[in-house]
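In this view, the complex is presented without one of its protein chains, the others remaining in place.
Each chain carries a letter (A and B) given by its place in the written order, and its residues are counted from 1.
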Amino acid sequence: MAALLRFAATAAVGFIALLSVGDRALAQIKIGSVLSVTGPASFLGDPEKRTLEIYVDEINAKGGVNGQKLQLIVYDDAGSADNARTFATRLVEEDKVVAMVGGSTTGTTLAMMQIFEDANIPFISLAGAIQIIEPVHRWVFKTPHTDKMACEKIFADLKSRALTTIALISGTDAFGKSMRDQCVAVAPKTGIKIAIEENYGPRDSDMTPQLTNIRNKAEVQAVVNPGFGQGPAIVTRNYRQLGFAVPLYQSHGVASKQFIELAGAAAEGVRLPAAALLIADKLPSSDPQKPVVENYSRAYQAKTGQAVSTFGGHAYDGLMILVEAMQRAKSADSTKIRDEIERTKGYVGTGGIVNMSATDHLGLDLSAFHVLEIEGGDWMLVPGT
Amino acid sequence: MRALLQTRLMPAIAVAVLVTILPLSFSSAYYYRIGVLVFIFALAVVGLNLLMGFAGQVSLGHAGFLGIGAYSVAIGPVHLGAPSWLCLFGGAVLSGAIAFLVGRPILRLKGHYLAVATLGLGLLLATVLTNEARWTGGPDGMSVPGLKLFGWSVRGATAWYWIAGATFVCGFVLAFNLMESPTGRALQAIHDSEIAALVLGIDVARKKLAIFVISAVYASVAGSFLALFNGYITPDAAGFLRSIELVAMVVLGGMGSIVGSLVGAIVLVVLPQVLTIFHDYEQALLGLVVMVFMIFLRRGIVPSIAAAFAGRR
Partner (left out) sequence: MAELLQFVSSGLTVGAIYALVALGFTLIYKASDIINFAQGEFVMLGGMTTVFATLAGVPLPLAALIAVVVTTAIGFALHRFAIEPARGASPVALIMITIGASIFLRGVAQIIFDRRFHSLPPLLGADPIRFGGAAILPQSLVVLAGATVIVTLLWLFIDRTLLGKAVIATAANRLAARLTGIDTRRVVDFSFAVSAAIGAVAGILITPIALTSYDAGTLLALKGFAAAMLGGIGSAAGAVIGGLLIGLIEAFAAGYLSSNYKDAVAFLIILVVLISIPQGLFGRAKVERV
């Protein structure tokens, strides 16, 4: 058994050796990010990572923040909440970051929140669900619009078209489920009646049975599809296939040009709530967001060769809010940074104009959303929204 | 006599020593966390190894049992008001029961049928966990109340390190003893030649079923620990990819080597932490490693090293 003891010793040494590999950097401000770059949420994490890298480089090229360069440390949790928590612990304990911008999904964000709260490090989340900021946690903020806001915006548009009885068809993925729950909660307060609900799996290839059930409910005046990924594209195609006469609303989760490509001709007339980023070129020149979204779109497209997505935009906003807070605080102290993030006022970003407060760690209101309609294979801004 | 005892318990003692001295090199809670995760997964892998290495079966849905254990300590306290440790036992019993129900008809068949059945079972469990939002919190998961032992709240990576480490050593010793027991020897006989074992009067199907149930219980306990430690659980803990990772840990460490379970867990938990720059290639690397090991190093790391040492004598 000497062999085994020898082996155990080797294993121990190897284990320790492996763990002592780490980054060593001097006099840089360390910002951490745990994103779902690979895995089922790579749709979110991939553009977020690219955005953060592009802009950290740009900021550093211009001299950094408060005279110091930024060091971005990105870890990929592959969509697993468990991994996210491990990497969050690593960022806090090992890399000793001063702030964190990340958390692509609600699940990973919720799993990481406690770590940053316990360590007193500000955490700007890039996930959608409202539980991240309601109830307000001292150290947790977020940049994307909540799914509750998306529902409210859609319902407001429905009311303006005198459509009050709707059907919901949602994906069973986290995004779809969360938004569906919010829509169900918000509906009675806005006078919308949900006559029938159906759902589908995120990788299903045909939703015609569910849509047939919806079509058979005569009182339905519009259909809302909370969902994300490829599901909404297929729902939209099936919608046209079945020849629905009533309008279809998508969620902000599909806000990318790719949706129009995938859904094809079926996307005509579909409406959805979206941030100004999607219609950068169609904004009136008086819109304060126009220069910001145009610059971001151009930079992102040039550096990655891909069209912008709102998820990347949320990462941009998160980073900029953090950087501006650091500049106002004139320090890299986590507590001072947190206080300044909370004092963000009038920040013009890709998602809207942000005004945070001690009770509002998101800072967006319904005006941050516009209602878009797809026309001629492109986005069109519905006037007055 | 003493010599025999020494040989039998030596690996267990070696591992216990390793568990105890390792924290001397830990410089922050991060390392303790890694340690806890290693022990948790190693525990599950020991169980799976009993099934794969000794009973010669594959479970492609073992994370499902992990999920049962994990959600038991979440749903129990939150929805039923039961104390966490009781739910841990409940989860283990439930896992064992499901393994028994599914394993009994399947294990009577020869070949790869258990692999397929466990594949279906694991996926089914993951689907239920994702969809029954009222109980499980749905795809976003739910938070898990912390473990309270005799009035003391177990919190923090350091406390968990010792709990997980101790449990792992226990599981390790249990597995070792099992392998040296008549059941274990019967299993080794089955592994070598089922026909010969049958001739000797061994009830092959029943022995395999017993091991399947035991492996399910190991996984369930590990899952409960995972949920309690993290304070949060999501359905992907029971997912297909997790099941494959568990099998990969067995393969890497060495099928049939209980010490190998620890090695496999160490490699697959620690390596992604070390190779973070390569995270883009992580999946490709995992697949490649599994393939290479199954083609060339089928015995796994530990038996191969042991054989190399033995050869040198």
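Rule of thumb we're sticking to: a residue touches a chain if its C-beta (ideal position, glycine included) is under 8 Å from a C-beta of that chain, and two chains touch if they have at least 3 such contacts.
Quick caveat: nothing in here was measured; it's all calculated off a predicted structure.
Of the candidate positions A:143, A:210, A:310 or A:334, contact with the unshown chain belongs to A:210.
Among the residues B:82, B:123 or B:154, only B:123 touches the chain that is left out of the figure.
Only one residue from A:38, A:83 or A:178 touches the chain missing from this view: A:38. Contact between chain A and the unshown chain involves residues 38, 40, 42-43, 46, 172, 198-201, 203-210, 212-213, 216, 229-230, 233-234, 237, 240-243, 258, 261-262, 264-265.
Interface residues of chain B facing the missing partner chain: 52, 56-58, 60, 102, 105-113, 115-117, 119-121, 123-124, 127-128, 131, 194, 198, 204-205, 240, 244, 247-248, 251, 280-291, 294-296, 298.
To be clear about the criterion, only the chains that are shown with their structure count from here on.
Mean C-alpha positions place chain A and chain B at a centre distance of 35 Å.
Interface of chain B with chain A (complex): residues 6-7, 10-11, 14-15, 17-18, 21-22, 25, 28-31, 33-34, 37, 130-131, 133, 138-141, 143, 157, 226, 230-234, 236-237, 259, 262-263, 266, 270-274, 276, 279-280, 282-283, 302, 305-306, 309-310.
Note for the complex: chain A touches chain B at residues 1, 3-8, 11-12, 15-16, 18-19, 21, 37-38, 75-76, 78-83, 85-86, 89-90, 92-94, 106-107, 110-111, 114, 129, 172-174, 177-178.
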